[in-house]
Every structure is written in C-alpha cells, then in structure tokens.
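Every protein chain except one is present and positioned as in the full complex.
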Amino acid sequence: MTIEEIKEIIQLLVETGVAEIEVQRGENRVWIKGASSGQDTQISLMPASPASPNSSVPYSAAQLPSPSLPSTPLPPIEDNLPVIKSPIVGTFYEAPSAGTPPFVKAGDTVQPGQVLCIIESMKLMNEIEAEAPGVIVKKLVDNGKPVEYGEALFIYRPL
Amino acid sequence: MTIEEIKEIIQLLVETGVAEIEVQRGENRVWIKGASSGQDTQISLMPASPASPNSSVPYSAAQLPSPSLPSTPLPPIEDNLPVIKSPIVGTFYEAPSAGTPPFVKAGDTVQPGQVLCIIESMKLMNEIEAEAPGVIVKKLVDNGKPVEYGEALFIYRPL
Amino acid sequence: MFDKVLIANRGEIALRIICACKELGIRSVAVYSEADRNSLHVRFADEAVCIGPAKSAGSYLDIPSVISAAEITNVNAIHPGYGFLSENADFAEVCQMSGITFIGPRPEVLKLVGLKQSAREAMKTAGVPVLPGSEGILKSAGEALSVAGKVGYPVMLKASAGGGGRGLRVVHSGDDLPNLYSQAQTEAAAAFSCGDLYLEKLVQDPRHIEFQVLADLHGNVEILGERECSLQRRHQKILEEAPSPSVSPQLRQTISETLAGAMRDVGYTNAGTVEFLMDQQGNLYFIEVNARIQVEHPVTEFVTGVDLVKSQILIAAGEPLEQILDSPVAIRGHAIECRINAEHPETFAPSPGRLTALNLPGGIGVRVDTAAYTDCVIPPYYDSMIAKLIAYGHDRAEAIARMRRALDTFVIEGIHSTIPLHQKILADPDFLAGNFHTNYLSNKNWGQAAVSPG
Partner (left out) sequence: MFDKVLIANRGEIALRIICACKELGIRSVAVYSEADRNSLHVRFADEAVCIGPAKSAGSYLDIPSVISAAEITNVNAIHPGYGFLSENADFAEVCQMSGITFIGPRPEVLKLVGLKQSAREAMKTAGVPVLPGSEGILKSAGEALSVAGKVGYPVMLKASAGGGGRGLRVVHSGDDLPNLYSQAQTEAAAAFSCGDLYLEKLVQDPRHIEFQVLADLHGNVEILGERECSLQRRHQKILEEAPSPSVSPQLRQTISETLAGAMRDVGYTNAGTVEFLMDQQGNLYFIEVNARIQVEHPVTEFVTGVDLVKSQILIAAGEPLEQILDSPVAIRGHAIECRINAEHPETFAPSPGRLTALNLPGGIGVRVDTAAYTDCVIPPYYDSMIAKLIAYGHDRAEAIARMRRALDTFVIEGIHSTIPLHQKILADPDFLAGNFHTNYLSNKNWGQAAVSPG
C-alpha cells in the first residue's frame, strides 16, 4: 500500500466521518482511527441532548440547559439487538384501550403483521405492526407517553 | 518503510487530525498515535500568515487577505541549521554605512561578540553580535528592509 | 399571552423565533428532521421533537407530524417562520381545528392572497396601483391576445397559483403568444395542479420594492416602510436594503396610506409584505402579498427599531398595535442585508458540507442571524442560506462601509459562500450610486442569473 493510497483512505475517513478503518491486502495492513475531527463527524450523527458531561460533543449538556423533552436518548441497546422505531410522532399506547391487556409483552413471539402498539397522531390511532418474526425483549416506552419520529419502542430478537 | 515515508505519515496525521494510524508492509509495521492536545498546541504555535492552502491552520491564507508585511514567514531552514533572530523591531543594515562592505557574508566564520549587522530602531543603531562561533551560511534579509521581533536574519552553522 | 410556542421551521429563522420567545418569557418547542439533530434550534429550544426524516416532505412539510408534535408538547401556538408551511392555508386551518393559534393571517386570508389574481383584484379595488393586464383569469389564448394588444407588448403570462418562475412566460409579440400560452398553462398545471393564467404588462428592468405590514386582530394596520430587494440571482434575493434609495418620502407615504386601507379591507392580520415592481419612471405596481415574515425582515427592524417577530407573537396573542409599537414609527438610518449562502460565488452551485472554520463579524452596527457554528454541517436537503449579515449606519454610505468591513472579517472555510460576490457588489460603482434593477447581476455577468425579471 503506497502513501498515496493511505492518504486517500484518510481523506475518506475525514470526509465520511468514519471512526476507524482497517484495510488488509495480503501481508499489508493499515489501520486508522479518526480523531478529534473524525470523531466530530460521528458526533454530528449522535443524539444531541443526552451527551454525558465528559463527552466531546461540540456543546456538551454539562454547560447547557438541556431540552426537557428527550431528543431521542437512544436507549442502551442490550446485546446489540435491533429496535423497532416509531414511524411517526404521537402518543404511545400499549393496549387497544384502557384496562385491556397490552398487545405484546417481553418474551412474546411476534409474527409479521402482528400489532405491537398504537401511536395516536392527530386523533388517529395508528397500529404499529411487526415487520418480521421475532421475540420482544423489552418495551422501551411507558403507556401514554409521547414519542418522536424514529424513537425506539421495543427491543426484539429476530427469529 | 523509509524514515521519509514515516515522516510523511506523521505529517498527514498532524494535518488531518487523525488520532492513530497503523501501517503494516510485510514484516514491517508502524503505529503512530497523534498527541490529542499536543497536536493542537503545535498548530497554534505555527506561523499564522504564510499558511499553505492545504494546511489545517484555523484560517488558511488561501481564503483570507494575508497581511502585506510578512508576519514572520519562517524561512526554509536549510539542512535544519539554526538561525540568528532579530531581538528587536527595526531596519536591517548589513554594513556600518552606505558604500562600506557588509559586516559578514556567506562563508565567513564569526566569533562571539563579532558584529553581524545593525538594526536601526528609533534612530538608534543597534549592533547585533554573534553569540557563539560559527559559519554564516546565508543572509536572509535584504539591506535596508524592516525586520520584526524574532525574524530570522542569518542561517549559520555552529562550530 | 402564550405559555409555549412550537416553531415549525429550522435554521436561522427557527433560532430567531426561539430568541423572540425567550425575550417574551415563552417556552419554545423545536421540531427537527433527522438531518438537523445537531442544530442550534434544537439546542436552544426548551423542548425538541424529531418529526421525520431529512427530506422535508416527510418532516418540515408534513402537517400531521408537526401537529402531533404540537399536541404531545401541549403548545398554545405555532410560528411557521418562512417557507415550508408558512403560507399554507390548509395548515393554518388544521391548527385552528386543533385549537392551536397559527401565528399568521387567518386561513381564508392566506387563501385569498395566495392566489395571485385574487390578491391583485383586491388590491386594485382598494386603489393600490397594479400592472395593466387581464381582468381576472384568462379564458383562452384568444382573450390573452386581445388583452396583450390593448396593454402593448412585451407582456408576461403568469400562473395564478404561481411562484418561483414556474408557469411564467415573457411574450414579445402576438405571433409567439398562442404557443407560449399553452406551455405556461401546462407548466402551471403540473406545478400547482391549477393551470389558470393571467396576463400583465412586462416592466423592463424593474426594481423590486416591498412594504412591511403589521396588522393586529382589532383592525389596526401599520406600514413600516419599504425594502429594496432588486439585487437577485435566479429570482432569488441576495442583498436587500431599507429604505430604498429610489423611494421618496412622498411616495412612501402615499403607498403606505393606500396599502393600510387595502390590508384592512382584506382582513389581513399579523405580519406580511406587499411586493411591488418599480418601472424606470419611478411608478410602483403591486405584484403579490407574502403572508409571512420575510427573510429580509432585519433591515426593517434596524431602521424602525421594531422587533417584527416579537410583534408577530404579540399580535397573535391579541395585543393591539398601539401596545406594541412606538407611535409614530420613524425610519432612521440605513440598513443592508447580505445573504450568505452555501454556494459558489460565481456559478451559484450549491456547496453543502462541513464548516471547518467560522468567524462571525461583530462590533458596532453589525447583526448576524445564523444557526451555523464551527464544525456544523450545511445539509444538502434545505435551502442554502448559512447566515444573514446585516449592517446599519446613519446613512447608506456608512451602512455600506460597515458591511464591507463585516464581509472582510467574515470567515467561512470548508465550503464555498457568496461572501466574495457581496464584496464585488459592495465595491461596484453602480451599486454605490443606487443605480440597479432586478437584472443587475445578470447584466454584470456575475453568476448565471436568469434574464427574465421576477
């Protein structure tokens, strides 16, 4: 691998905001970790508000009044499992109506098309369905709470 | 991998802000980690104005009207030899008076205390003396030209 | 007064409105797309809700998402800013039905002034000068030919629902008219789902001049002078000033009085702008109403001392104008705004990307409205404006000198910007002499500006 090629890779790193890259060609190997500026690119894709005080997010929450509504504090993703996100803004309901049991609970196996919850938006009840078979690992939002676009609703394990 | 190539990689590291890099070629391997804060400090000590267009100095000369007086464009230091700098602001004279030969010229060996040039400041003629024995390699300022504090006047080779 | 206001916009205008809310002690809710997660309007609002993906059709333009965000955050009112949903009568109507105050005119007034031909009729009735042209919508190319014969060529065919130059054709002779008529009709139908056209006399090399309106809920209307917006590229304003170097105090007063009556007659409320063309004899002709806060509102704020965005909120909350404004509002000094866009200064090619270095000018007489910061990313999804740079002076010469030094100390690296173009304009003898019109930039060959006036 020539210096020119390495330069190109670094350029890519800086431009795309990729954090680390490792390239191996036969016996040649290069490993690069983007730094302060490379990290920034990553930061620009991170959730804005729940920055921990020691993070290097441009404007850290420590010095700023953080918005009271959580701007998508991405939940700790247990074991790197995927999440089911809200496709709309609205109010989350776990059950068809008050007093009835929830559509799903942790441990349930769900099939494609199965209703997982309702998001109420402009008085309309939107049923959110499972897209693939899986097991619900955890419900992330409390009943009746507002959710943003893209907010994680459930952690699930695909089957 | 030659030292020259390693130098180039380090240069790249400094310019792009990459944090770490590892390059392996066959049995050769080099791993470099940029000094997170040290790196910045280094940049902040770089000359501000004569920044080359591809440098990462905060505001590059390419996009800015550069000051017409050279803000100490550190001259190319030939073979990494030391320079003798001006201790004051003023006008540089290579000779005691017009028409007389210069105090020193390239190739001259100078002794401590020997006068190298005059810097005129507020009508006062300040004689600049050699501090250590050496050979003058190059005069960097033209006769009668203004010099800043810290501006390089001569390149010399210590004896 | 409102407790909490949602700002249905992004960028500098969202931040501008958040600042107005903070000054009034009102809590603010930002909405944002996934591309704007790290934006300053998200950072500085009291609350923020992600409403959709980067593309504005699914976020900033999506009425259900915006209304849902307003409902889950329990706001009293929505400020729409400019662009996006700001002049959307449907949106204003949904707000009304949802019990949320829309900070802008009533839906029916938005509808009236949004249709160019009906706005023109209303203004004409109230005595505001309009361009000679068709009475209402043209029924056929034949009618267009007959009207054009009466007002004299060249004429313009315009889409009634139009904007941005779509459905617009310049006609130089009757021979070309039938062809151009059907082209314009097809284009208008495709762009606005409405092929209605009308016809107006073409003004050669016009100036673009607009008057700022504030109207409260109690029938009081105040005109806060005019702005000169003739410097445009591709029908987009690039540099604005107040007052106009070509409007006399007499003309200002006459138009202001007529306009105040006209806006009262149509039931206009909140802030708005009435746009005029000025011909080479100095006559003004109404062209359209912009029923929202304008990008260039700060030049009016500088010369009148009125905070237009705070005024919008106060008006929507029911405050009468005499509580909001000094009486009488005086015009003092001169202000210029340069739009600093993420564009190549010569080709106007968009230049989105990361600002690797940023130095904002400051000091006396200089105002910057921006949501940019060092290391922020200008996304490719929205308009290209990075910042508005506004300079004020006792007179036009001082404002120009201030603007020049502000441009000299404005540093943007990492992307191209229109700063060099503005530096060229502010050194140009024609600009300095106030000698320009809407074709100024294209005549100078500065950038690839379109030739037809807007």
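Structural remarks
Labels for the chains are A, B and C, by order of writing; each one numbers its residues from 1.
Here is the rule we go by: contacts are C-beta pairs under 8 Å (C-beta built on N, C-alpha and C of every residue); 3 or more make two chains touch, one makes a residue touch a chain.
Every value quoted in this text rests on a predicted model; they were computed, and no experiment measured them.
Only one of C:19, C:180, C:194 or C:217 touches the absent chain when the whole complex is considered: C:19. Touch with the chain that is not drawn comes from one residue among C:215, C:255 or C:358, which is C:358.
Where chain B meets the missing chain, the touching residues are 40, 44-49, 57-59, 64-65, 67-69, 71-72, 88-91, 121-122, 124, 146-151. Mapped onto chain C, the footprint of the missing chain covers residues 15-16, 19, 22-25, 40, 44, 298, 301, 305, 307, 309, 326, 333, 357-360, 362-370, 373-375, 394, 398, 401-402, 404-405, 408-409.
In this section, only the chains that are shown with their structure count from here on.
Most remote chain with respect to chain C, judged by CA-atom centres, is B. Between chain B and chain C the centroid-to-centroid distance comes to 53 Å (mean Cα coordinates, whole Å).
Between chain A and chain C, the centres computed from C-alpha atoms are 37 Å apart. None of the residues of chain C touches two or more other chains. Among the residues of chain B, none is found touching two or more other chains.
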